[in-house]
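Step one of this worksheet: look at the structure below.
Selected chains only, in their assembly positions.
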Amino acid sequence: MPPSIITLTTDFGRADTYVAQVKGVILSINPDAAIVDVTHEIPPQDIMRGSIALGEMWQTFPVGTIHVAVVDPGVGTSRCILCAKCDDRVFVLPNNGLLSHVLKAKPADEIVELRDQSFWRTSVSNTFHGRDIIAPVAAHLSLGVPLSKLGPPAGDVTLLDFQKPRFEERQLFGTIVSIDRFGNLITDIELAHLRQIPTTEFTVCCKQRRIERISRTYADYPPGTLIALPGSQGRLELAIVGGNASLQLDAKISDAVVLSW
Amino acid sequence: MPPSIITLTTDFGRADTYVAQVKGVILSINPDAAIVDVTHEIPPQDIMRGSIALGEMWQTFPVGTIHVAVVDPGVGTSRCILCAKCDDRVFVLPNNGLLSHVLKAKPADEIVELRDQSFWRTSVSNTFHGRDIIAPVAAHLSLGVPLSKLGPPAGDVTLLDFQKPRFEERQLFGTIVSIDRFGNLITDIELAHLRQIPTTEFTVCCKQRRIERISRTYADYPPGTLIALPGSQGRLELAIVGGNASLQLDAKISDAVVLSW
């Protein structure tokens, strides 16, 4: 039997020992768990970034993977913790919007609220539920405990309120939602949106810069050229060949990107 | 049989290949070892931070875990390397104070000095004992080699000289010992110290700021409020709700925290 995979997406950073404490608790319950760090560099308490990160990678992992996410400014308050099953992957995370981008892609088959404390650490702090509730629950799930044992069906699931790209006359209005290490600007304009544009002759505008055409790779034009291209995340990206579009355009998350034809 | 867990706590950073070289050596001896990165962001040669990191996380790992720590400004000099057993976990690290916070929590059951070179790499450099001595010894330990084979009982174990909180009249004097990614200020004042205060009506002072009461979570007060709370590491923490106490108070490690009643 292959090992159970548990991924971790948090805002803990790598300098502190919080991540290690989570792993120690998981491995104390299931020493065979295969733990995979997704990222611990979500900006502190930035639930939107955490939700986007989950949305980008969860389906690349095999069926049966348990995805843990902890970006939890409300730890210890009345916000509950969810365990959800979507497309045969399982999620354990606070009910604060972190699941939004996953649910945008696929409806959940089952969502429960963690309630049965026998799957938690004996002593639960008020400030580190990642270690004291989420980690042990993930470990028990990896040993085969079904969701229904963890608690009752969840009530309201908190969803983030994110803008969607909108068409208006001969224009499509989108937004930069991620900027990667290379300075590439990743928009919320999906390939399906592009296919709705009635022509291939459109221009892309961002930060008062105009891009005349869609490129195929990062290297089809000479260094320094500002290009737009369908990116690996299934969304329109803006990039500078051999450069850093974010720095060179002074572009930030939430900046507008407009397509016109 | 579950895989042997070997954790790594170093000041190597993640940009260089030093960590990978350590892992390569371990896996060459025991390909089944489950290696867990605790942190490689200990500030260069900061033995105190390394000792605190070990102290925070070692007991969250299961019995049998081998904890490796390398913060080793004296590499290649006469300082020896220790292998210690505490509470059924095993530590391999230079004898330079790194074990201090572990020993503060639990006395060691056995400490030896690494001497038998047959458990080392064939060729040992003078500047990278983490790769050439500590990694292969940890790997051999994970295969069942007993401590007594590695060398004779250790002589003096170097301990760091850290201040402890002290009571004085109606005051308790503590110190900031860690600052986490969120800017939370973690003191050396333990919950046991708080229980010795004869009243629940005390004030906390730090950097000429006064906190009137102890909070339960990071979110019990409005954003911007400076709070003190019993943290997940079992010690008193100072935090700013939704903010960064370290930046906003200009507080640093070693700054004083005083409780008065």
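Going by the order they are written in, the chains are A and B; count residues from 1 in each one.
Keep this in mind: contacts are C-beta pairs under 8 Å (C-beta built on N, C-alpha and C of every residue); 3 or more make two chains touch, one makes a residue touch a chain.
Everything quoted here is computed from the prediction, not taken from an experiment.
Sequence-identical chains in the complete complex of this entry number 3, based on the file rather than the 2 shown.
The rule is simple: only the chains that are shown with their structure count from here on.
With each centre defined as the average position of its C-alpha atoms, the distance from chain A to chain B rounds to 31 Å.
Residues of chain A touching chain B in their complex: 11-21, 23-25, 27-28, 31-32, 35, 44-45, 73-77, 125-128, 131-132. Residue ranges on chain B touching chain A, taken from their complex, read 2-3, 5, 7, 14, 34, 36-41, 53, 56-57, 59-62, 65, 178, 180-182, 216-220, 229-232, 237, 242, 244.
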